[in-house]
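Part of the complex only, each chain left as placed.
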Amino acid sequence: MSAGDIVRELGRSGVFGAGRTSKAAGVLQKMIESDATVFLGLAGAMVPGGMRRVVAEMIRDGMVDVLVSTGANVTHDLMCCFGIARWRDLPYSSDAQLRERGVSRILDAFIDEKGFTTFEKRTTGLLESCLGSKGISRISPSELLLEMGLRIEDQSSIIHNAAKAGVPIFIPAFTDSILGMQTYFYSQTHPLILDVLKDLGRIIDLAYKADPSGAVLIGGGVPKNFIFQSKLVAPKGFDFSIQITTDRPEPGGLSGATLDEAISWGKVDPGAQTVTVYGDATIVLPLIVAAVRERLGARLPRRGTRR
Amino acid sequence: MSAGDIVRELGRSGVFGAGRTSKAAGVLQKMIESDATVFLGLAGAMVPGGMRRVVAEMIRDGMVDVLVSTGANVTHDLMCCFGIARWRDLPYSSDAQLRERGVSRILDAFIDEKGFTTFEKRTTGLLESCLGSKGISRISPSELLLEMGLRIEDQSSIIHNAAKAGVPIFIPAFTDSILGMQTYFYSQTHPLILDVLKDLGRIIDLAYKADPSGAVLIGGGVPKNFIFQSKLVAPKGFDFSIQITTDRPEPGGLSGATLDEAISWGKVDPGAQTVTVYGDATIVLPLIVAAVRERLGARLPRRGTRR
């Protein structure tokens, strides 16, 4: 059975998580076929969870036009670029013991403390190359990430593929990440303004012009809210939206809010095609993407051809 | 990409839901290769969710030796046998409106009230054929389900495949289902004792002798507890265990309890291979089963060859 067969099989019942996964593949396919501008929201620790290649290839294949992420995902992408990530499962008996051994844990993934020293050195070098050497003292996060991505030479990297494909990366809470902290330390010895208002204006413009438009939301958090609020001043809401999440509506936070709720705000169009899959994105996303790739094949827009 | 490729890809990171799904496929494969007696626990409304064929084929292919289920799953399997199930998504505005139209809802699946009348008639006929016509007035639920399964002629049916393959089906809360209610109504006009203690003895014996043994738990509830408690008086706990669930440990119920917790009780062996996938079984189970089927191919024990 191929990915496409499995997703078709899941769609036979049409209901529950299986039916929704199948519908989500259909909506993603429609987004691409109708040449919608696709906004991908990426929360959670998706790189340790194995989604680095999946997201990088989505960008390469033209499935994504705008990426909004937590700082952690880009920090972890850089860690992979720098060769300091060791995500695999490690036996341990307590976090206090890990602390003594200088190992930091993300669920069942692990990073050596030595990696952070390398990260600091390499990131500082990268910032120097992007900013200091060019005399730049004011930059928006998305502009900085473009510069970084152009200088990274890792074909599996999210930010490298985004830079090559002209896909802007927005990180609204840039200072809320280890990359943000390094940027702060850099700013202690170099003049630097991080122009976050500029990025807000940029995504508002992108959302305004995008027609048709689609939102693919992996988890909730700031990425989901930032993508959705960008439509508050647009002529109409998203025409397509997929959400893959383990968050639920009941606590009232935006992370788990239904896509219907977004209709009341005008973030999603009342006539939009929408699906929420309640499930682990590290399982569901690769399955959906593989199925859509199988179906579209040569019709995938690929990097560079869409804008 | 085939199912096997996708599961291998999920296993590359080794962590999070993706890594656990990949490990779960590995443990299921090991169970079968080591000729373990496999106890499958089936909670939730898995038939509307599209798992009827998946479970029926697992039984046919020799992946299951003992099935423990809620009454709902068997009730729904029979509804399919009787041609009265319509699971597909139906537009509606309120449950009160559905009630007026005589439609009962299971999340986004639906059953017509007329179906219940057919169900009553057909089930009564089946009970008459299994019990009345043979003068049986005392039977255990697993014995009754065997008789029913032998009389059902639907190749996609769970109970039919189980009967053919000699796989016993235990429903500890038999009276807690529409099938149970029909059996009660039947008992109002026919002498009938449902011998639930006999079934408890039967599964205790099966669990005692099973060596090696494996537990595949879809959801929690009574099926999980009944399978696990059957090991309380066995020489050792399960050698393998997979759990696919959306329940969590924190509320303290057995449904979401970790497989490690079961080690403290002796239900699972301290040296066992275990994996819990926190996710929607209607997505995860078909993926795992397809991958294991692809890997084992002709080495699958198939129906009838294992016991």
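The first chain written gets the first letter, and so on, giving A and B; residue counts start at 1 in each chain.
As a working rule, a contact is a pair of C-beta atoms (placed from the backbone, for glycine too) under 8 Å apart; a residue touches a chain by one contact, two chains touch by 3 or more.
No experiment lies behind these values; they were computed from the predicted model shown.
Trainee: Total copies in the complex, given 2 are shown here: how many?
Mentor: 4
Just so it is clear, only the chains that are shown with their structure count from here on.
Trainee: Any idea how many Å lie between the Cα centroids of chain A and chain B?
Mentor: 37
Trainee: Which residues of chain A touch chain B once you look at their complex with the stated criterion?
Mentor: 1-3, 5-6, 9-10, 12-19, 21, 45, 48-51, 53, 87-89, 107-109, 246, 277-284, 286-287, 290, 294
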